[in-house]
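Comments concern the structure below.
In this view, the complex is presented without one of its protein chains, the others remaining in place.
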Amino acid sequence: MEAKRVISLVLTIALVLGIWVAPVNVAADQDAIISMTIGSAKAYVNLVPKTLDQPPVIINGRTMVPFRFIGEALDAFVDYDPTNKTVSYVLEGNNITLKIGSTTATVNGVSKTLEAAPVILKTGRTVVPVRFISEAIGATVGWDAKTHTVSITFRKEVVVIGGILHDYNGGDLDGFDPQSNTNLLLFNACRQIYSNLVTVGYKDFTIMPDAAKSWDTSTDGKTITFHLRNDIYFSDGTKLIANDVKFTFERCFDPNGPAYTSGVLDYYLTPVKIVGGQAKADGKASAVSGIKVLDDYTISFTLEQPFAPFIQILAIPAFGILSEKAVTKMGDTYFAHPVGSGPFYVKEWQRGSHILYAANLKYFKGRPALDGVHVDIVEDENTQVLKFKKGELDVLYPPLAQYDELVKTYATNVYKTADMSYYRIDFNIKRKGPLQDIRVRQAIGYAINREQILAKILKGQGYLAKGIFPPGLPAYNATLPGFSYDLAKAKQLMIDAGYPNGFSLEMVMRSGRMEDEHLAFQEALKQIGITVNLKKLDSATYWQLLGAGETDIAYRNWYADFADPDNFMAPLYHTGTDSNMGWAKPEYDAIIEKAAKLTRMSDRIPLYQDLEKKLIYQDAVQFPLWNTITTVILNPKVRNYYLHPSGVVAYYPVYLAH
Amino acid sequence: MRNYIIRRLLLLILVLWGVTLVTFILMHVVPGDPAKVLLGKLSGNEVLVTKLRHQLGLDKPLVVQYFEFVKGVLRGDLGNSYKFKASVMSLILERMPATIKLTFGALIIGLLIGLSSGIISAVRRYSVWDTFSMLFAFIGVSMPVFWLAMLLQLFFAVKLGWFHVSGFEGLRDLVLPSVTLGLIYSASIARMTRSSILEVIRMDYVRTARAKGAPERIVIFRHVFRNALIPVVTLIGMQFGGLLTGAALTETVFQIPGVGKLLINSTLDLDYPMIQGGVIFVAIIFVLINLFVDILYAYLDPTIRYD
Partner (left out) sequence: MISPKQNKPETGGAPFTTVQEKDEELLAAESEAEARQTSMITDIWHRLKKHRLAMAGLIIISVLILTAVFASVIAPYSYRDQNLDNALLPPSRDHLFGTDQFGRDLFSRIIYGSRISIAVAFLPVIVSVGIGVLLGAISGYYGGWIDLLIMRLADIMFAFPSLLFAIAIIFAIGRGILSLFIALALVDWAGDARLIRGQVLSIRSKEYIEAARAIGMSDRRIILRHILPNCLAPIIVTVSMSIPGVILTEAALSFIGLGVQPPTPSWGAILNDGQRFIGNAPWMAFFPGAAIFLTVLAYNFLGDGLRDAMDPFLKN
């Protein structure tokens, strides 16, 4: 694709979704005007055309409008609860919940009567009476009888500048060197303090320009040239130029650098195959020949072969652009004195206590609304809850132990988002023993009541997985048959495999991490005579035993770093990764490699979906469990705190209402 | 006495050497490989393991590693934490103030409550005060420390809102943790004080003093306390060992960035240099306190000779 087309596409998507990072004072206090015509799929949001999958309709003389579309157009948090059959908005601190088929709705906990009940139409979309919903959110409705056009005008709250957001981390950060780790804590920190070449949307993985204002790809697909903005300054006052970008990426290949052993190189860059990267990593070259600075604001990357997910990889927080000067100057202590060009900078960091981010007033996209973010380190779940209840925290990810109660108490301020995650049971097929029999692996799957564990232990925060790819990811396959709990079948499979009396298995687990599910699996497998000996370990030993294949089964998960099927395939099923306990097939490796070289997603998807079927349904190398949902409870004054499927929250758009 | 102190100081060095040896051996008996620990998920990658082992100097013979470690300790360099990448010394010093304040607060509260209630109940034996303070002591001794911490947290921070629930921003945040720790310690101090006084009160010299017609106050303060304090001082000295453990748990519940919490977390993360260095550091403090306790012994009980 041509660069210009990429940019304009991105711009359009960004504008339509309302995630465009325009300076705060321009975008936010505008009116939002949605206009729709009865029976027409064409709609406009602030004069930008948009296609409806469910047009407005008239039922019994009442105008009914699509619920989700309006919510998303207004930037509300939209939720559908299938168990209670309710749909809800959280918009600027107001919670509106409607029940399908009922004329009673609740607005901020108070019951209200609707002129007509919401219904789910054939398209699977919910429509609600326009009059009620507009009044509930405080919008005005216009009706043009001639064109049958309904327009909803919503005056957006004025973004408030200033204030400190009080968030928390469940653990200690190791520092702010983006290349030193691949954990969520560090990613979260880097998202605030660094700029990348490209970045992603606040709610999804839409690629957007960041330090690079545009980029173009050569016709052979191997060279990508980035054009940098010339108005970006690091927090130490120096200008961000192409040399800093080159420095950042070459540092990833430095055999004595942090990325070499942290996984940043292994997981993300090695598969990209930048020309000359391996030579640098092997200590045979001092520079990476494939990274070329053309001028201060132009840099190109040459790959050995086209690699579809390359641009998306650049948005991973691990590739925050470093200041060459600052890193060189600080040397070994850089991790404690980070210098970035993001919307915030680290003003104060006290290990084990807190991090204070302060607004970068010279941020090139405009200053953030918040003056700063105070991130407390609170390891203990009870303390997290108590602090939130006491108002010392504005944010709470409700711990499972108190989930039901908290979600009920703070019902009007609960937000959810689907993660791009995949949880599964791993089988150690390399180890001699009953697990080498596919029937035993299948029996284990059928013996686990996933629905019950998901509902009771994980509090319904997830969807049952049918395969590897979670919903929302290209290559997600809704047509897979899936699995259901079937104890009789499981027992029969055990008999067929020659283990009517069962056997015992080892299963490793980390203390304090997902313990309850492990115990539930232990009990489930007892039903088919399998004794699971749980080994509760520290993280370090856990990873070592997993890596060495010294366990029979394991309960594991994977969260996407970027929204590409390759990010599930290569790290989980390619030879040489830690994730499959040594299990891999050369012919599957070939498919994974081939798919990554293709540039058109539509060409790649069939390859991935086919491989997914083979892995899960034909070979049963894993038993898929679920894809998770993240829940957060916010202080009512917090606005625009968007959960991201990767788990990384951007503080840039957040503001605190009065 | 002076010779004794000098000799003790020399022995201190011996003890510290023993501590380095024991710690080093323990850390190298531990089955985990630090390089693999550091690599976590990547620990299956042998190339990286070898590379990192070399970087960390783990491929050198154990004896060499030990001598390099001791050499570093002598220069005040306890190595670099694997997890935090910063020097162990700076990490400990960074967290020392919080722990010192907490321990000090707990000790003061413990001594105030413990000594006074112990004395009252011994002197006014079988009175309501005795029953009350001993019941209190029983409860305090029997209370799991994090259980008490949570109860105090729930009542004083959540219900009454007098304090922050957790965190450490000012001295005010140390009140609840210090009270938690202090209450636990006051209980054992009270018990020890009471039983010790009751024991001494029956001694011949006390009876003699009384028979001579010395006023009760003088008997109690001059004759009884001085002698009764010996086991109490031992106990307080011993408590310092437990104090750090208690402090670690209290620090965890109240989220105070102290040394105790740091060390426990490091042990769980298998952060070898952090554990080694931390233990050496704590060792110095304990040995100094023990020395101090021994000198107090000699001062309190002149019948103990040190030559």
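Each chain carries a letter (A and B) given by its place in the written order, and its residues are counted from 1.
Here is the rule we use: contacts are C-beta pairs under 8 Å (C-beta built on N, C-alpha and C of every residue); 3 or more make two chains touch, one makes a residue touch a chain.
Just so you know, these numbers come straight off a predicted model, no measurement behind them.
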item: Contact list for the unshown chain, restricted to visible chains; value: A, B
item: Contacting the left-out chain in the complete assembly, out of B:Ser90, B:Ser116 or B:Thr267; value: B:Thr267
item: Touch criterion as defined above, residue of A:Lys85, A:Lys535 or A:Lys637 at the omitted chain; value: A:Lys535
item: Hidden partner chain, touching residue among B:Leu58, B:Val175 or B:Leu198; value: B:Leu198
item: From A:Glu381, A:Asp437 or A:Glu550, residue that would touch the chain that is not displayed; value: A:Glu381
item: Residues from subunit A at the interface with the omitted partner, ascending; value: 381-382, 385, 399, 401-402, 404-406, 452-453, 456-457, 510-512, 515-516, 518-520, 522-523, 533-538
item: Those residues of subunit B which, in the complete complex, touch the missing chain; value: 11, 14-15, 18-19, 22, 26-27, 29-32, 134, 138-139, 141-147, 150, 188, 191-192, 195, 198-199, 202, 230-231, 234-235, 237-238, 241-242, 244-245, 248-249, 260, 263-264, 267-268, 270, 275, 278-279, 282-283, 286-287, 290, 297, 301, 303-305
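Criterion: only the chains that are shown with their structure count from here on.
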item: Euclidean distance of C-alpha centroids - subunit A vs subunit B, Å; value: 44
item: Touching residues (chain side subunit B, partner subunit A) in the complex; value: 31-33, 36-45, 48, 51-52, 55, 83-86, 91, 94-95, 150, 153-154, 157-158, 161, 164-168, 252-255, 257, 261-262, 265, 268-270
item: Residues on subunit A engaged by subunit B in the complex (per definition of touch); value: 172, 174-175, 180, 255-256, 260-261, 263, 266, 332-333, 335-336, 350-354, 376-380, 382-383, 386-387, 389-390, 392, 538-541, 543-544, 546-548, 578
